[in-house]
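We show some of the complex, not the whole, and keep each chain where it was.
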Amino acid sequence: MALSERVKQILSWYPSDNPGTLGNLARMLNHGTLAGTGKMVILPVDQGFEHGPHRSFGPNPPAYDPDYHFQLAIDAGCNAYAAPLGFLEAGAGKFAGEVPLILKLNNSDSLSKLAEPCSAVTASVRDGVRLGCTAVGYTIYPASGARNTMLEDLREIIAEAKGFGLPTVVWSYPRGSGISKEGETAVDVVAYAAQIAAQMGAHVIKVKPPKETIEQPEAKKVYEKYSIPVKTLAERVRNVVQSAFNGRRIVIFSGGEAKDAAAILEEVKGIRDGGGFGTIIGRNSFQRPRDEALKLLRDVMGIYRARA
Amino acid sequence: MALSERVKQILSWYPSDNPGTLGNLARMLNHGTLAGTGKMVILPVDQGFEHGPHRSFGPNPPAYDPDYHFQLAIDAGCNAYAAPLGFLEAGAGKFAGEVPLILKLNNSDSLSKLAEPCSAVTASVRDGVRLGCTAVGYTIYPASGARNTMLEDLREIIAEAKGFGLPTVVWSYPRGSGISKEGETAVDVVAYAAQIAAQMGAHVIKVKPPKETIEQPEAKKVYEKYSIPVKTLAERVRNVVQSAFNGRRIVIFSGGEAKDAAAILEEVKGIRDGGGFGTIIGRNSFQRPRDEALKLLRDVMGIYRARA
Amino acid sequence: MALSERVKQILSWYPSDNPGTLGNLARMLNHGTLAGTGKMVILPVDQGFEHGPHRSFGPNPPAYDPDYHFQLAIDAGCNAYAAPLGFLEAGAGKFAGEVPLILKLNNSDSLSKLAEPCSAVTASVRDGVRLGCTAVGYTIYPASGARNTMLEDLREIIAEAKGFGLPTVVWSYPRGSGISKEGETAVDVVAYAAQIAAQMGAHVIKVKPPKETIEQPEAKKVYEKYSIPVKTLAERVRNVVQSAFNGRRIVIFSGGEAKDAAAILEEVKGIRDGGGFGTIIGRNSFQRPRDEALKLLRDVMGIYRARA
Amino acid sequence: MALSERVKQILSWYPSDNPGTLGNLARMLNHGTLAGTGKMVILPVDQGFEHGPHRSFGPNPPAYDPDYHFQLAIDAGCNAYAAPLGFLEAGAGKFAGEVPLILKLNNSDSLSKLAEPCSAVTASVRDGVRLGCTAVGYTIYPASGARNTMLEDLREIIAEAKGFGLPTVVWSYPRGSGISKEGETAVDVVAYAAQIAAQMGAHVIKVKPPKETIEQPEAKKVYEKYSIPVKTLAERVRNVVQSAFNGRRIVIFSGGEAKDAAAILEEVKGIRDGGGFGTIIGRNSFQRPRDEALKLLRDVMGIYRARA
């Protein structure tokens, strides 16, 4: 399928990548309802691993089944479906070629208590190749004392993935002894997290919607001195997107914990208005009954299409 | 031997595996008294390593001899015999082709005190290949602070084993600083342990029979909100099996510490009624005199056959 | 894009392949005008290498430009574009994601005279990965005295490509001291060539349209004894397709040397009626003016759609 | 399944092999109708590659389909099914665990003319591992001028296969410039071919039924001096079996070209009476209608059982 001018423009921001990596980035941008718009809505389902199975799937029992999520992503017209190894292995062959897959290469669980947060590497780039994935994903926790382990692993993963023509999606979630709990979503910290991911070579960066707080005193001075606007979500999203190479990296925003549809759509409007590239929405989709989830995902995509 | 429809159905749940791995999974499911039923009874003998020799074999001295366990598994019609390297090396050639073997790749002992539980890797996948094993086994301790070491080792092991056509059996035993002692067998924690093993790519998951307790406050809310039944063992087993990809992974239950035959058989009925795939029963078999052990194992199999 | 039932059926014929390879096979089958029909029209442009530049591109000078062929394949709605390394490197980044690419890994030229025909390996599987290809291609010359070199190289290539999730397209062109010139397109020889490619593990097999001659005396006896019909092209195509695992491998037919549009379309009808899976048409497309080429390719696709 | 005394005796002849290799040898000997007798009937289907598709499958068209042969081997109760890569890949996943598979690692075709016969290596030991094979197969042509290539490849293959626990079946078919056409089945030459395979480390040796001729003058002197009896097929088979380490290697005999059932059964009786270990019967099984093939294979097995 011929690429839109917008998608070609986005690809032009990654001039050091080989055609394989660009092609897979194009595949994600060119798939589903938002194909060609330069916007993305991704279904991520790693909560079974991260939060536990019943907490994740109890609200909507069909979601215990791995096939459920493949089908949901396909039917909703998502750009991609992201999950840990087990979930992808259970369906990748059956749904081969129907939806771009992102293999999450590391995961945490909520049973273990680690001194500093650091996900375990639970799959390899080669697993992603074998399973026909379009990209790999990796989570870093900026502000964790385990920073070097994570960044060094990430660097190797990005380099290896590029060799196989796979772009890397980085979940950049500030957490750890370096910041306060509230600081995890402070706008300066989220912007900083986006910058780190971009500097590491991420192709797509996933962050949480930023809050108005500013965590770091040194940053605060700058925000004040230059009157950087962070009042509205749109302003803060713009602030974060700017921090990712002046908007020349794809930055998408997570949906966060379960909430009602209206609140989600309101948030998506803010992301869109601030120039965000999309939404990655897990619990708010698969914890709803399928019909409601499909409607919600389509409404989200509708918001992005409205201005795309 | 032609495969039963049930075994073919089970194999269909692993669509990303090569024929070699499926063939070995089939070999275990198609061996012994329960061949073709989709149920498994496995004899594991790692207690000499884990608990010490006399504590393990003193109650039934012939069990000090490695050959004893091969012969017991063969004569009882078990689906497989699982043990550490030393025990398997002592008999694998002599009993070649008579019973599927599972090489346990890591083991703990009860002499060392580690800050966070983490078994030592005591054999390699290549050892399993060389010894003609049908699968390899690996123990993880979800809730241990050593999580990343274990999950990362496990991931490499599963990937390597699949390359050789060997399925992996994961012993998933919550333990460590992240949970209470009682929480180790809490139903939410056991279910979570099964989910983690499944997401890691385990082909067969071994957990302990879950108790009625619920450990994690966030999980408790879900169990209560959705009135998830966990009163009887059968209900709890169903809850755990559901958490392993909606029943699309083989989940088997350990026999636990020595008890009388009636109690064991009662427990097995609960496992069967809850949709569990089988029992892995060590101390309760090899610590009995051989005749009693054979009778007990056959009675256990009889319960599974009754509904298979 | 959801796959059609026909495409899913075709994928089911390759049960030993990983999801990556199936996904790329699906990408080719699901791309362009014939997406979902199970039929393929591929644009191959290796004639610059094989026959020389002016002989190949003189008739239509814009075709000297590598970009020309990418654009032609995209605009015509071909399932894929196949070419040697140089041509693909010249445009793979620019056209990333717009059309599935097949990297031809070996090529001959018409300057060298080799005792027995054997193409040179001119690119690697890793080149295909780096360039974002959907498949790799390799030419064998059954009946050449250099058979072992070619089959042994091919075997390594297929194995390596599968590891990267790339299917292999085999050009199987009988040639060499083992057969007569006329025998190169004899129906028994073309059928044999298809069988050899299938047994080697080819995913897609390209042969020449078979002629009515029968080359091998032993084969002739069988055709006569069982009255195997080979009078019409459709019958002969059916005979060849049957020889490729009873129609369970994708067999496509080359267009051969330049001829008029009517003759081409007539031949395509025969291929279609005999159950052929498609056409790979080079000289007859790029040696025509672009408008005529687009019309011809669309007419060819129209024939396949008419019965697909 | 417990092994018979006879199978244990046969395994004892391979004391330098690891339990993995012994286990797979046991799997073949312990499978199907002849399980436990120490005799084997194997279905080989490499004729599509070696002789061409229509010459091979024309007489019984369902045999074009790869599944056909898996099912025939299963239903007939054969010890194993042997085929080239393509045929095995097409069904290994579907029939996983139902019949031991032997991957033929090299193949010839009848299109190419080579100065000295030498099959092409068309699959690797790793392919055999991946496809869950129980053994690998390799053809040597003693008396070919390409001897060193074949023996050196074979040696590496046997060594690698043993590392993965796979026994090797060697097709030892004298052919080439060193002997006359008639000499290919001369009793001294067949015996010599068996000896070479045994010295190379073959676990199972496949030869053609020997004829009464003696090819080599030096050998003739010995046969005459010691009055070695070679009048009947049974005597000649005994002579060949003796040459394979005094009967301590498994030597099986090919069925050769198509003939009537009575002739086949007569030949099988001779093989049995001479102490042959079994029959590998391709064309005479799959070129018959399925019902006749099943009856024939069962009759063949019946002859072996009668004295096993």
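Annotations
By written order: A, B, C and D. Residues from 1 in each chain.
We take it that a contact is a pair of C-beta atoms (placed from the backbone, for glycine too) under 8 Å apart; a residue touches a chain by one contact, two chains touch by 3 or more.
Note that the structure is predicted; figures quoted are calculated from it, not measured.
Assembly remark, whole complex in this entry with 4 chains visible in place, copy number of the identical chain is 5.
Here is the rule we use: only the chains that are shown with their structure count from here on.
Chains making contact with subunit A as well as with subunit C: B. Steps from subunit A to subunit D, taking the shortest chain of touch contacts, total 2.
It takes 70 degrees of rotation, in steps of 5, to superpose the Cα atoms of subunit C onto those of subunit D.
Summarising the inter-chain layout, the chain whose CA centre lies farthest from the centre of subunit C is B.
Of the two chain pairs examined here, B-C and A-B, it is A-B that is joined by more C-beta pairs in contact. Separation between the centroids of subunit B and subunit C, computed from CA atoms only, is 49 Å.
Centre to centre, using the average C-alpha position, subunit B and subunit D are separated by 40 Å. One simple way to say how far apart two chains are is to compare their mean CA positions; for subunit A and subunit B this gives 36 Å. Taken residue by residue, subunit B touches two or more other chains at 15-16, 18-19, whereas all remaining positions touch fewer.
Taken together, the touching pairs give a contact graph of some other shape, not a line, ring, star or complete one. Pairs of chains in mutual contact: A-B, A-C, B-C, B-D, C-D. The part of subunit D that touches subunit B in the complex is made up of residues 1-3, 7, 11, 18-27, 29-31, 74, 92-93, 96-98, 129-133, 163-165. By the touch rule above, subunit B contacts subunit A in their complex via residues 13-17, 142-145, 147-148, 151-152, 155, 159, 174, 176-179, 188-189, 191-196, 198-202, 216, 218-219, 222-223, 225-226, 228, 239, 242-243, 245-246, 248.
Across the interface of their complex, subunit B is touched by residues 15-16, 18-19 of subunit C.
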